[in-house]
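Beneath this line is the structure, given in structure tokens, with notes to follow.
One protein chain omitted, others in place.
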Amino acid sequence: MPSLFLLEVKNYMALVPGKLFQLGTMIMFFIVILVSLWRSKTNLPKVKIMPPLEAFKEAVGRAAELNRPVIFTPGWGGGNTQSIDADLLAGSVLLTEVVNQTARAGSDLHVLVGNPNTIPILEGAVKTGYIMAGHLDEYSPDIVQFSTPELYSYSAWVAGEMRRLNCGANFMLGQHWMESLIFAEAGLEIGAFQVASSAMASQVPYFLATCDYVFIGPEIYAASAVVSQDKTQLGSLLGQDVLTIIILVLSIVGVVLATAGVTWLTNLMKV
Amino acid sequence: MAEEKKNWMNSINARQVIFAAVFIVTIVPILFPLNLPLVISKTTIQYYDTVQKLKSGNTVIFVWNQGTAQFGEMGPPGIAQLQQLMDIPGVKVVVISTGAESPGLFESNLWPAIDPKGKEYGKDWVNLGYIPGGETAIAALATDTWSLVKVDWKGTPISQLPVMEGFKSGADIALIVGNQPSSGEEWQRQFQNKFKTPIVWACVSAGYTTALMFVNSGQLSGILNSLRGGAELELLIKKPGRGVSAMDAMSNLHLLVLATIVASNIIYFKNRGGKKK
Amino acid sequence: MSVILRKTIPSIVIGVLAVWMIVEYFTTVKFFTDIGTIFRNFAVIIAAFAVALGGLSSLRFHTQTIIKRKAGSWEFSAVLVAAIVVMTVTGLMGWLDNPIFSYLWNQVTVPSQQTIYSLLMFYVAAAAYRAMRASNLQAAIFMFTAIVIMLMNGPFTQALIPGITDLGNWILTVPQTGASRAYLIACNIGIVALFIRVILGRETGIIGASKEG
Partner (left out) sequence: MNPNWSLIVPVLLTIGIYTLLVKETKIYRFIEHLFVGTTMGYTLVVAIRTINTTGVAQVAAGNYFYLLAFVLGILIFARFFGTTYSWLNRYPVSVLVGSAIGVTFRGLPEQTFISQLRATFLPLIGAADPMTSFNNIVIFVSFFFSLLYFSYTITNRPGRLGKIPNIGRYFLMLYFGALYGNVIIQRAAMFIPRIQFLILDFLRL
């Protein structure tokens, strides 16, 4: 068997034509991310100020001033059919920051969950937030509430709670799908200060129209890296930036060459 | 406090007015159709032309991948898409779903609306049903179809289905026709990257704007914009159905949303002007 | 030991499989393709089992609600469980040829699902009334684009207003294409970074493992 394998390697070991540039791109991805991860072990990158993240304090402060509670929803995100995904993990990291702020301001917090599988993660995040704020005595398991895993029952319940509690600040961070609009419309009606995120491009416009601050698409991952101060996350953020800059530079070079009528770069990309 | 309560009452009223208006503007044109002319978009024409270029003997994949929730929106385009494929003589169609709800919808709602034009099951078209695994399954289909698929959706071994002789791997496919909420990026990656297969797609309108850049870069050869694109395709294949009859109500609902935006801005600027004084 | 079994080995499986698939793509060695095909067929069969996960976990959740007699919701859970059981049993006895399954699918499931999502039309209209305001330049650009596209998409206004189709198509195919392309690339850079972290075993949350294992 091994000798057969070696024979095959000898005979057929060849790169598929037309994929050389793709291979180079792939190797570049790995090198850039690996180097950034390695570099961030000793030297954490500074991340830009993200207005939505800065607005957490303002939102919670305003709610506390008006003596209105704070609501956090991680979104339905497939109810109990889906497993845990990256958006929800990022949302739960941001939940710790929300809890931290509300604990300091002394507001009431309600975390309304639609997916029973995510309850342990969110409870853990709430606890971590109280520890961060130094108010672990205020933690109670009732903060994370769950009613039903059905999408529209969940949406109706959340919208109903928002109106009933007359919440002052409304954080919608996590996997928001169709329910985004229903939550945001209810929050808008009662005049809550709203901060939202959705990784689905089609849901972002609703949030942009209805919320005070929105994490646009991938910004939520950056925000969660900032809040967690995790070396892997921040390192990979640095790597993403390097990749972005490489692509920007390539696009300038490509456009200049195309304007000059030189086609070698376009041809190179087809290799 | 009293004033706040009054405002709240006002907004509830506006909400109910809007909800009622949505019903009315939809019901009226369905009862009394105006049948206004429909301008056919460029992307729909591209779609139609690409499919019409198929020759007898070509094998086409029809990706039917909608859930029950989207059937109202994507059902009429799906019917028009499949009908166009059935209309071209000699074209063989392989129906594949990568969403669990799709095969039931195909059998109960989509296929009964199709006129097969003498195409025989097994010989000219086949329904492989639901293949789970998402992009991994699509990659498996592209590399070696027969090692993944052993039977069709009804359990007939594929060796008894002559149409599958024309689909041993992705290289045999002449065109991929899709109907799926997203813009078919997984099919681009697994089929087009390797075999340069042309792809045409019908996507929900949330995916349409994203799909346009793939048309711009040549990865998609034509797209349909949701029910509106479906109505345009119904006109092109000369089989007007539910899509075309929905277009008057479509106009009205758009006008209604526009009217609410205008009303909202008038109130907003009036209030702002008031505050400035 | 338990951490190795619970976390390390699954991470290694992910890394090896992912790298295998990537290597397979770039070479013509038949050995890689053959083994890769087997791996993919494995994944497809496992995914078939995973399809049942949603139904079974729903069944489990609602049975527990019934057993606990949770006030105000156990009756509804009973309806849901009964629906699951009837649907599954009749479905296994003949799929859509079974009259009960076919009726429940065609006359209950499909129309209800469609209706529930159609509610969004009402919410979108209500939100448009409250939210779309040209309060600053960014919001004005947002609103203006939305209005132009809506005018183009409504067949009536498209026929009525000359030039709206050209303007709408220009917006969609020129500035919108550039911005959406940038958005796609930005998202995919994030995905690439995530994939590399997972392949390196630095992102175990994705299989549900915490830092402790």
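Letters are used for the chains, namely A, B and C, taken in the order the chains are written, and counting of residues starts over at 1 for each.
In the analysis below, a residue touches a chain if its C-beta (ideal position, glycine included) is under 8 Å from a C-beta of that chain, and two chains touch if they have at least 3 such contacts.
Here the structure is a predicted model, which means the values were calculated and not measured.
A.B. asks: Considering the entire complex, write down the shown chains that touch the omitted one.
C.D. replies: A, B, C
A.B. asks: Out of C:Arg40, C:Arg133 or C:Arg202, which is the one that touches the chain we can't see?
C.D. replies: Counting the whole complex, the residue in contact with the absent chain is C:Arg40.
A.B. asks: I'm checking contacts with the chain that's been left out. Which of B:Pro103, B:Gly178, B:Pro198 or B:Gly222 qualifies?
C.D. replies: B:Pro103
A.B. asks: Please give every residue of chain C in contact with the chain that is not shown.
C.D. replies: The missing chain touches chain C at positions 5-7, 9-11, 13-22, 24-26, 38-60, 76-77, 79-88, 91-92, 95, 101, 104-105, 107-109, 111-122, 124, 137-139, 141-150, 153, 170-172, 174-186, 188-189, 191-192, 195, 198-199, 206-209.
A.B. asks: Would you write out the residues of chain B that touch the absent chain, in ascending order?
C.D. replies: Residues 19, 22-23, 26-27, 30-31, 68-73, 75, 100-101, 103-104, 129-136, 138-139, 148, 150-153, 155, 157, 185-186, 188-190, 192-193, 204-206, 208-209, 213, 216-219, 225-228, 242, 245-246, 249-250, 253-254, 257 of chain B touch the chain absent from view.
A.B. asks: Could you please point out the chain A residues that touch the chain left off the display?
C.D. replies: 19, 21-22, 25-26, 29, 45-49, 83, 150, 152-153, 156-157, 160, 201-202, 204-206, 208-209, 216-219, 222, 237-238, 240-242, 244-245, 247-248, 250-252, 254-255, 257-259, 261, 265-266, 269
What we mean here is this: only the chains that are shown with their structure count from here on.
A.B. asks: Hey, which chain ends up farthest from chain B, C-alpha centres compared?
C.D. replies: A
A.B. asks: Using Cα averages as centroids, what's the distance between chain B and chain C in whole Å?
C.D. replies: Going by mean C-alpha positions, chain B sits 16 Å from chain C.
A.B. asks: If you average the Cα atoms of chain A and of chain B to get two centres, how far apart are those centres in Å?
C.D. replies: Spacing between the chain centres: roughly 29 Å.
A.B. asks: Out of chain B, which residues touch more than one other chain, so two or more?
C.D. replies: 11, 15, 210
A.B. asks: Residues touching two or more other chains, restricted to chain A: which are they?
C.D. replies: 189, 201
A.B. asks: Going by the contact rule set out above, which residues of chain C touch chain B in the complex?
C.D. replies: Of all residues in chain C, those touching chain B are 21, 33, 36-37, 40-41, 43-44, 46-48, 50-51, 96, 102, 105-106, 109-110, 113-114, 116-118, 121-122, 124-126, 128-135, 143, 146-147, 150-151, 153-159, 165, 169, 172-173, 176-177, 180-181, 184.
A.B. asks: Taking the complex as given, what residues does chain A use to touch chain C?
C.D. replies: 5, 8-9, 12-16, 19, 22-23, 26, 29-30, 33-34, 37, 79-81, 83-86, 89, 116-117, 147-149, 151-152, 178, 181-182, 184-185, 188-189, 199, 201, 205-206, 208-210, 217-218, 221, 232, 236-237, 239-240, 243-244, 247
A.B. asks: Which stretch or stretches of chain C touch chain A in the complex?
C.D. replies: The contact residues of chain C facing chain A are 22, 25-31, 53-54, 57-58, 61, 73, 116-117, 119-120, 123-124, 126-128, 130-132, 142, 146, 180, 183, 185-187, 189-190, 192-194, 196-197, 200, 202-203, 205-206, 208.
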